[in-house]
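Removed from the display is one protein chain of the complex; every other protein chain stays in position.
Chain IDs A, B and C follow the sequence of writing; residue 1 opens each chain.
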Amino acid sequence: MELNPLRESNDDYKYYELFIGPNHPGIEGNFSYVLKMKGHTVEEATPDPGLLHRGFEKLMERRLWTQNLALIPRICVPEPDVNEVAYCLGVEHMMGIEVPKRAQYIRVIVLELARIASFLFGISGLGGTTGHYTSVQWLIGDRDYILDLFEWLTGGRVYHIYQYPGGVKNDLPDGWLDKLSDFLDYLEKRLPEYDKFIFQNPIIQKRTVGLGYISPEDAIENGLTGPNLRASGVMYDIRKAQPYLVYNELDFDIPKTGDGDAFSRVLQRRLELGESIKILRQCVKQIPEGPHKTKVPNPFQFRVPKGSYYSKVESSRGEFGYYIVSDGDVKPYRVYVRGPSYSIGLYYATKALIGMRIEDVPVWIHTTDMCPPDFDR
Amino acid sequence: MSEWTEIVDYFRGRSMWMLHYCTGCGAIELPPTMTSRWDMERFGITPMATPRQADILLITGYLAIKTLKRVVYTYEQMQAPKWVLGFGSCTINGGIYWDSYNVIESLDKYIPVDIYIAGCMPRPEAILDAFVKLKEMVQKGEAKGYEKYVKNYDWYKANQDRVLKRTSPVLKEIEKVTKIG
Amino acid sequence: MADIIDEIKSMDLKTSWLGDWEFEVLTPKDRLAATLSYLKAKGFKAFMGLSCVDWIEEGNFELVYILQSYDLALEAIVKTKIPRQRPVIESMGTLWKLCEVYEREMHEFFGIEFTGNPNLKPFFLENWLDIPPLRKDFDTLAFSEELFEFKEDETHGIKSPKRIE
Partner (left out) sequence: MVIVEFLIKLAQGFGIGALALATGLLFGGIGRKIMARIQRRYGPPFTQNFIDLFKLFSKGSVSHGWAFDLGLVAGFAPMLAAIMFLPIGPFTLLPSDSSLIMIVYLMMMAYLGMAMGVLASGNPNSAIGMSRALMLMAGYEVPFAAVIFSVYLFSKTGYLTQIVAQQSGGFMNWNIVKMPLGFLAVEIALQGMLGEKPFDQAIAPAEIASGPMVELGGKYLGFGMIQHSVGLFLETGIVVDLFLGGAPNFWIFIAKQFVLYFVVILVDAILPRLRIHEATSFFWKLPLFLGILQAVIVIIQGGVLNV
């Protein structure tokens, strides 16, 4: 091996490249950051997306309006229902379809259940990156109760394809709501245990408190949404500010943590999980009788009037938006999907990761709960 | 020597380490399979962090062209004996992405697949079933995909290069019609 | 809320409500930067997304900028059209640095040039040589069949050896 005489003065030897992903247990999904490292510290981070790019926006132009409902859940894997609801809301708004009250309640129940599942998954990510494997096992195990409920309701564990413009596909099965209540009781019993085990764990606190602070101005400027935005102290929730479905009839709070560091981002999710339980309890009590769908044209005659609309739904990661353009045909002219992780994963991370130590990088990534499929599309 | 091979195969089937690479959306069903409800560690299947240590490459779903390149690298870094599990309909024929411009259609053309699991998404029971099947195949000495890869290296390489090392546009006549500016 | 609409109307820009919480603003290409910075000053501080629609029959690309105001709980959708033959527009990276990432994506998927954006390298796709894939005249099915669906014996220009079982 030859030694370079210019070694000391040559910058190339001060840095080395390290790949976090795609084949790395510390990255969330199939996604990659190329890190330029100096010692243990990150000097530069370059995202490398597209490993999950399937060209959804192109494929949706080739399918019927209702066929697309089978396609879009795949955009966000841990929480697929927001896609269906956002798409349906857009289509219904453009067609002027009135959705029955019961269907709206069912949608809220599905959304909130999916949110809880996604939060459990997200919090378990913190355990996975810090080596707290017992919490991962417990949280994922509890998440499975929700998947069982979904399976009973829709037939699918992960992808439900349950929403349809004008309502939902099936009514709630007999006894489903009782089982839901049972599950909520169980989860509420488990939550104090998790608080003690994860959030009061001194080492978890040591590793996350003060890590990756995001100021409110930064959060707004960089397009952060959802729990990440609220953890920075901007208390904006689409469910409150621009209520869709029946959220204006439900009583819930937006919990405030407001420190903007990694710990408060996870804590925000934990607290919002509690609010989701509250919403579900109200839904179980308030859900009216009635039809679960309205009559819509058959799929081959299903035409959406000319125009465009941006519909959005608050997912567990932030704002999921669908910009839908129609030219009056049986197929959409263009659908643009705004994934909540886009701005944080592809842009903000390149700023936030600089100066971070290597062991904090996966923790930071998982506390922002980014989901590569939703920006790769 | 055949008894010795049988013994080796028996233990290989009992200890299969899986690469922890989430290539597609099927990876969402792996955590339930690994954790307390289904617990695949009881079959001796453990997730491993790097390809050098792994025996099984799990292709969890569709492969974008960009991922295919990484998967081929990864597969070649793994050490024989190694097995590939094609997970979900997308690996069989493209599945729901049959007309996508960025998703390959049939995984078997690029790397040898030992077992396919059908469905979108396959349930954890199906995954465990596939692992148990693979275990039986390994113990009987039937899962020899890696030997097929060595034998047909040129064929596989040609197919991979066809997708990964394009030098000219795929749709030539259309390219002539619309050119920017 | 209504005064913003009135003010925009007084600026000679077409605007209309799309829904309860969002309105669209149609602006010519040369007034885009002015409109966006006006809206940003009015409280639409968060940049939510940039999209593009390929109106192939009228020969235009329509760029769609989605802005969000957290104080007003409103969404502004700013649309501008550029000719399809020469798709060039100035980058909005001066207003939102984040916008450059979206522009990089739009450059890749539609082939639009953003002047002033230093980083228009390939992003999602690797080794892409065809026309940008999200354009209406790109046939994804033909592409997929041509590239991925081939019989084992077909050679397709490459000398493909026979497979031994």
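Quick note on the criterion: a contact is a pair of C-beta atoms (placed from the backbone, for glycine too) under 8 Å apart; a residue touches a chain by one contact, two chains touch by 3 or more.
This one's a predicted model, so the numbers in the text were calculated from it and none came from an experiment.
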Omitted chain's touching partners, listed by label = A, B
Candidate in contact with the missing chain, chosen from A:Gln67, A:Ser181, A:Asn201 or A:Thr350 | A:Asn201
Which of B:Pro81, B:Gly119 or B:Pro169 touches the missing chain? It is B:Pro81
Across the whole complex, the chain not displayed is touched by chain A residues 16-18, 24-26, 37, 40, 127-134, 137-138, 141, 197, 201, 203-204, 206-207, 357-362
Where the unshown chain meets chain B, residue by residue | 8, 11-12, 14-15, 17, 20, 35-37, 39, 41-44, 46, 48-50, 52-53, 55, 78-81
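In the analysis below, only the chains that are shown with their structure count from here on.
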What graph shape do the protein chains here make by touch: line, ring, star, complete or other?
-> complete
Taking each chain's mean CA coordinate, chain B and chain C are separated, in whole Å, by 35
Would you kindly tell me how far, in whole Å, the mean C-alpha position of chain B lies from that of chain A?
-> 27
Please compute the C-alpha centroid of chain A, do the same for chain C, then give the distance between them in whole Å.
-> 23
Among all residues of chain A, those touching at least two other chains are 50, 53, 55, 58-59, 62, 376
Among the residues of chain B, pick out those that touch two or more other chains and give their numbers.
-> 66, 99-103
In their complex, what parts of chain A are in touch with chain B?
-> 22-25, 29-30, 50-55, 58-59, 62, 70-71, 74, 77-78, 121, 124, 136-138, 140-141, 143-144, 147, 157-159, 373, 376
So, in the complex, the side of chain B touching chain C is made of residues 65-66, 69, 94, 98-106, 109, 148, 151-152, 154-155, 158-159, 161-171, 174-175, 177-181
Provide the residue numbers of chain C that touch chain A in the complex, in ascending order.
-> 18-22, 24, 45-49, 51-54, 64, 66, 68, 70, 73, 75, 77, 96-98, 101, 109, 123-126, 133-134, 136, 138, 140-141
